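So that we are looking at the same thing, I have put the structure below in structure tokens.
Note that one protein chain of the assembly has been removed; the remaining protein chains are unaltered in position.
Just so it is clear, A, B, C, D, E, F and G label the chains in written order, and each chain counts residues from 1 on its own.
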Amino acid sequence: MSAPDSSFLAPPAGSQVRAVHDEFHGDLLEVSMGPHHPSTHGVFRMIVTLDGETIVKLKPVFGYLHRNHEKLGENTSYLASMPYTDRLDYLNSMTNNWAYALAVERLAGLAVPARAEYLRVILAELTRLLNHSCLAGFLLQDCGCSGTPLMYAFREREKILDLFESLSGSRMMCNFQRFGGCRVDPSADWLAGVQQLTDGYGAFLDEFEALLTGNEIFMARTQGVGRLAAPLAISAGVTGPVLRASGVAHDLRKVDGYGAYPQFDFRVPLGDHGDTYDRYMVRILEMRESIQILRQALARLPDGPIMDPKAKLRGFRPKAGEAYGRIEGPKGEIGFYLISDGSPNPYRYRVRPPSFINLTILEDLCLGHTVADAVIILGSVDIVLGEVDR
Amino acid sequence: MILALLLITLLILASAAVAMVLRNLIHSALLLVLSWCGIAAFYLWAGAEFVAFAQILVYVGAISMVVLFAVLLTRPARDAELSVPAVTVLRVAAGLMAAGMVASILGLAVLTTRFSGAATRAPQLTVKDLGALLAGPHAAALLVTGVILTVALLGAVLIAAPAPAPRPEDHS
Amino acid sequence: MSDAALPPDSAAAPAATPASEPITPAQRDDLRRQGILLTSIEELYNWGRSHSVWPLNFGLACCAIEMIAASMARFDIARFGSEVFRPSPRQADLLIVSGTVTKKMAPQVIRLWNQMPEPKYCIAMGACAISGGPFKQGYNVLKGIDRFIPVDIFIPGCPPRPEALLHGLVQLQAKIRGQPLTGPDAPRHLRSDVECNCPIPEFGAHDLVPTQNPTVWQPPQPIVRPDKA
Amino acid sequence: MTPLTLCLLLSCGLFSVGLAAALTRGNAILVLLGVELMLNAANLNFIAFWRFSGGPASTGVVFVLFSLAVAAAEAAVGLALVIAVYRHQQSIRLQDAVRLKG
Amino acid sequence: METVEQIRDRLLARFPGATVEVRSNPSPSGQHSLLLGAATAREIAQFLRDDPALRLDQCSNVTGVDWPEKEVVETTKTTVPDPAGGPAKVVEQKSRRLEPGCLEVVYHLYSIALRHGPLVLRLRTGNRTDQVTLPSLTPVWRACEFQEREVFDLFGVRFEGHPDLRRILMWDGFQDHPMRRDYVEPDDYEWEPTPHGAVLAKAKRHYPAPAPAAKP
Amino acid sequence: MTTHPYAFLALFLGVALAFPIVLLGVAQLWFWFFQPAKPSPMKNDVYECGLPPAGDSWIQFKAHYYLYAILFLIFDVEVLFLLPFAVAFTGLPTGALLAMLAFILLLAEGLVWAWHRGHLEWK
Amino acid sequence: MTPAAVPPDRWLELAPLQLRDWVTGFLPASLQWLATGLITIVAILAVFGLLFAYLTLAERKILGRIQNRPGPNRTGWFGLLQPFADGVKALTKEDVVPRQADPVLHYLAPVVLVALSLLGFAVIPFGRHLVAVELDAAVLYFFAAGAATELAIFMAGWASRNKYALLAAMRALAQLISYELPLLLAFVPVVMLAGTLSTTAIVAAQGGWTLGVLPHWFVLTPWGFAGFVIFMIAALAESNRSPFDLPEAESELIAGHLTEYSGFKYALFFMAEYFGMCALCGMAVTLFLGGWQAPCAALECIPSYAWFGAKLLTLLLGFIWIRATLPRLRMDQLTRLAWKFLVPLALINLGTAAFWSLTAGWTGGLQLVRWAVALALVAGPFVLLGRRLSRGVAPRVYRYASS
Partner (left out) sequence: MLGTGLLQGLAVTAKNLVGSFHDPARLPTLEYPEVQPQLPEAYRNFPFLVSESAEDPMGTLRCVACQICEKECPPQCIYIEKSKDKKPDAAGKQQIFPAVFVIDTSVCMSCQICVEVCPFESIKMDQVFAIATTERFGSLLLTREQLAKPNSYYHQIHPTEAAEVDRRLAADRQAAEDKAKAAAAAKSAAPTPPAKPATGGPAA
């Protein structure tokens, strides 16, 4: 993006549409995609103005899943918010848990034992595998595959969910992290199960990539579609794989070095084009790195307690103050901003939702493309409505 | 035979006539397609198999597309556009009278003329014969047709394609 | 979970609802009186529509993921003939309300329900769809979709396992098979005196107007739970 | 009445319908369609004569084929013209097209 | 990264007359913040983004905080010397003071280029009713676009210079700002089997004469 | 009854048309006897993702779609001329082949021209 | 249609015809023609109706198997009654017509579509003696009948007055007219080589074997293979199957032109899609795969219609397989593929076929030259045009952050 700063910062103005539009081209068609639309991944809505099939204006509409998460968080205790965070980005409850636990630990000054940190890394990387596999499946579903990639992704997802279930008791809503550690110490069987999954996941990725990564149709559909320039991405607060696909080396696991991540050796894949294909491929490559992290974590998992002995389950009242904690979730930077006034409930409980903020640039990405492109661009941004609307 | 012919006649004339008076252009176009199908049926009835299917392929499969596209592309924003203003009532009457006169003159001519040699069996003309005819005696006509088609293609595309940058002289 | 694991007082447990029995002998006799033709038509009709329940491709929130999972390899809702998730309500038979219905979304859900052709069924999947669930105390959450549209099957859970959804589907099939073709017990779409349309609430300044549709939803009377006097 | 007469009557009826449409309808597309009908009427005659002339000459059929090509070309160019006119006038009424002269 | 105090000093030197205060954070996180005056907030934000030593190019998080009017009971101890010459008496004087409320918008800034952060910015409105306008920082960071809309929707802060300030989560006709502390939920109560607290109060309002207890 | 070669086609067309109509009629019978029609303004509204329909969908379309129709029309006619020639191909003299080649090349030239002008691109 | 001299061991071959004649034998002679015709039509309807029903089931099961799940298996034995349950459901499902819609066209669209997609079956030789009607221009008839289906799809989309449906209708028109052309051009070489437009004659032209095992099917020649591939790609597009299912692209246009169709009208669209698919595959079998001819002389004892059915089912399986694998094209890519790849290839293939036909007399070493030239004529343009088509699209190499 070579334009001066101020021009790319401004959101595209819908009022200019008519001026661009040639009066002979025909009428503009205003189509509402969503809230019930197979490709909006939930109850998202885009008001799309079409010239033929080309998008000249796109306005996202939010709030169809606005469940007052933050208000509820302010009305319940710190602990009671933990299961609610499961339901934010409902594909990745483990990382949501972690981000929230991290913020509360910062707020209350709790330490986390090494074994718990390793366990968190293992669970976070499993979540990343799960999320990225599902995203790839959904993205390809949006491209018009009749469910096959999605099915394969969910086949592997079930294996990860089995692990989650046997550890935490629930498939999706794990409610596993606690302030100062984790809830349950995994058994050796469970760790063996993770090892087995880790060993087998590479083969799944190979199969998945053989299925579609080299597919000419898929490449033609995604390459050059929805380019996101790095300056715009940074300014718009885009994080996660979307940002890295634009070539910005920004991974909180490296930047913040939270948890046990500094002890692992992994690489951060970067895209050069910032298009849909890069966003897809960066995730695929991240999964391969996640497998490496998992291998290292499993090999070096220390013994010891999994909870900070200072941590209290009931009657948890952090001192007055505030803290912002963030981690690299599969969708980007998920952060929690908490203000405590010394009472059992947070005074202010705020979620920094990566999906929501990543959508800031949706219109910029879609303008000039067709409806079909908008669908896969939305798919490649990877949103989960529970987190977008909270 | 005659019964079939009468049916076909009815189909062609009725659908064509109704198509021409309908207000809704899409309905007109679709009814006209029916009329063209009827004409193809007539060709079949007459034994001209290749021409009949060609008629369907060209008229029903292609010209109807062009017509439908034209209707959709030129769809008036205001539906009132199709109503007949008072000024043209006179023209309509005149047109109908002219058409009626032509019809009666032609009809009279047909009815009063005596045709010789009414064959009862259809002449046999296979596609192979047709090919030989086209490539042989009518090769020149074929080439002319090719030129016409190419020119029509160029012309129609040039006329219909939206100009990349409208120049001022285009507006005269 | 086998039946043996059910609580000993499972007679009161919801698993043994009347819907699980396709057709009672009394009903069958009644039908026999109406003629064997009607009976066989009814059986064919109920058999056909119970084995061909096509859900609307409609996900709301967390439960939608489990709904998708139910159609995936491990659980495969296709075995029941229900994997045909139709994107358009015109071709769908089953509305799976899978997730939180917010007040902003409720009119759309009801409109979709109205646009589905009869016979249609509604499954409230998960706590949020049944009652607002964990989010029910929020300002933007509808406390149960059954306030506005008639719900056939409630599947509790947050989210319910895919097996629970399959169980709900089986319950729904049983319910369909138990529906008589004629008479006062006939389902609403077969009776001319029952209105099938659900009015759509408006967005008000503070809440939906009205907040519920009294023709499909009344709070239980008398109140089941003994309250503090 | 011989079949040939009937065919010819049909053709002349179709011709008149087309003519009437072309003369009375103000809509340029319908006028073009009317002309198409007249062309078809002519083709009907060719086939009818070919069918009932009894001779070996198959010129009629070949001629109809060429006529089809010409009709296609006519439709393509004619409707392209209609669209071009519409672009300038935002109307497909022939009265409005008169302004093109100026 | 420089400390918050250093940044404040640099800002005050660069923008004389601007209001920049440090708000310290007693929690172990140690994330102190800068409270900016509304008048110069956008210039300061621009400076923070472009300053080569800071380059806070990413505005990670934008949120509102509602501080309602608070009755503060202050106890002032005054030592009153005993006129009688005895030991000085300590007189406790309780004064009630109404601390004016305000809406606060908090920005968390990070630098992707220099890998530091967060710098927390706070902006405060005059009050919670009519002086609720703050400058929008969307022209500085696009990331603020939707988040400021959200703050507008849920807290009612009006952002001046925002390109498209509409409600984002609630519907357009909605009139309240639900994340404010004094927001009263609409009474859509019908019947709940397990009421607690406020819900129980509602239950009693809706069903003044509960059914007789069916005690076992 | 003569066994006119094309009468079968007419019969086939008739049955083919009757087949779906009969099936739809059976469905109609069901509604007459058992399931009363319950139209309502909302049910019979156009579906638009769960929202009330906004604006008309019968709009004026982009002119570019038209070019495909024209191209198709011309090439369709070309194929039509190709067919009899192809049937007679094996027995044709060289001159006829050359004529046909010229014909094809003429039209291929049209394709190449449209390609170069960018009219084959969907916009 | 009349059974030729029947060898006694070929009674299976003729059984359908004899059954028909036995039935019509009871009727007065004046009605026999009508009865024969009706029986033929009803037989086609019954066979392909059942094939439709079980194709939907097969599609769901095969799709399921490809996706690691069993698919419908509890409605009847192995789920064999599933299509009928769906049928009963569809028949009794309320029919909703939007009040803004054009009711006449909304009703007519599925009817016309089904009728037109059925017409093609009239000229396909299902077996040695099983062809409903023999026409001199049968192939042309087939495509003429198919040409009008786009009108029906347009009617469906336009009459619904739904934005998605209308977008779909425009897409359908552009797509169908773009692929009609390669479809037509792809079989012209066959006509050139066979010297006829009659389907039975085309099948007959592919009779015989080299050494008793190598059948003389057109697909086994360079130009025939190219034509077959072009034909099948175009057939996929013509029948709106994935990856060309843009008019009903679920993730983009809800259900496309079907969005406003419910109840049995919707089922009729499905039926038409499968009929169209069967007809096009049947035509592909006829034109390129030797029709009902057995693959080698030794297997001729199996009735010809079984061979036809086997080939047809193989092609249909291929359709399902492709559907399960490939993502959908975008509209501009779709038209580009048609106009800039398939049409030029098909035109060049005409030349290849002409060369093949003119060099029919070459033998010995010249035969090798003939094959080499023909293969070059097929592969060269394919590579060149393919490279041009996929310009700018390639797998990428990714870098990693330095720290």
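Simple rule for what comes next: a residue touches a chain if its C-beta (ideal position, glycine included) is under 8 Å from a C-beta of that chain, and two chains touch if they have at least 3 such contacts.
The model shown is predicted, which means the values in this text are computed figures rather than measured ones.
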Among listed residues C:A61, C:A92, C:M105 or C:I130, the absent chain is touched only by C:I130
Touch with the missing chain holds, among G:Q18, G:T314, G:Q367 or G:S390, for G:S390
From A:N68, A:N175 or A:T276, the answer for touching the chain not displayed is A:N175
Where subunit E meets the chain that is not shown, the residues are 192-197, 199, 215-216
Residues of subunit A touching the missing chain are 76-77, 79-84, 86-87, 148, 152, 155, 158, 162, 165-170, 173, 175, 183-184, 207, 210-212, 214-219, 313-314
Residues on subunit G facing the left-out chain by the touch rule are 62, 65-70, 321-322, 324-326, 382-383, 386-387, 389-390
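Everything below uses one rule, namely that only the chains that are shown with their structure count from here on.
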Farthest CA centroid from subunit C: chain D
More Cb-Cb contact pairs, comparing F-G against A-G, go to F-G
Whole-Å distance, C-alpha centre of subunit A to that of subunit C, is 32
Multi-chain contacts in subunit D, i.e. residues touching at least two other chains, fall at 65, 68-69, 72-73, 75-76, 79-80, 83, 87
Residues in subunit A with touches to at least two other chains are numbered 24-27, 29, 35-38, 63, 66, 68, 71, 151, 155, 389
Per the touch rule, the subunit C residues reaching subunit A in their complex are 57-62, 64-66, 68-69, 72-74, 87, 89, 99-100, 102, 104-105, 108, 112, 128, 134-135, 137-141, 158-159, 161
Within the complex, subunit G is touched by subunit C residues 44-45, 47-52, 54, 57, 72-73, 76, 78-81, 83-84, 86-88, 90-91, 93, 115, 117-119, 189
Residue positions on subunit E within touch of subunit C in the complex are 169-176, 178, 183, 185-186, 188, 190-194, 199, 203, 207, 210-215
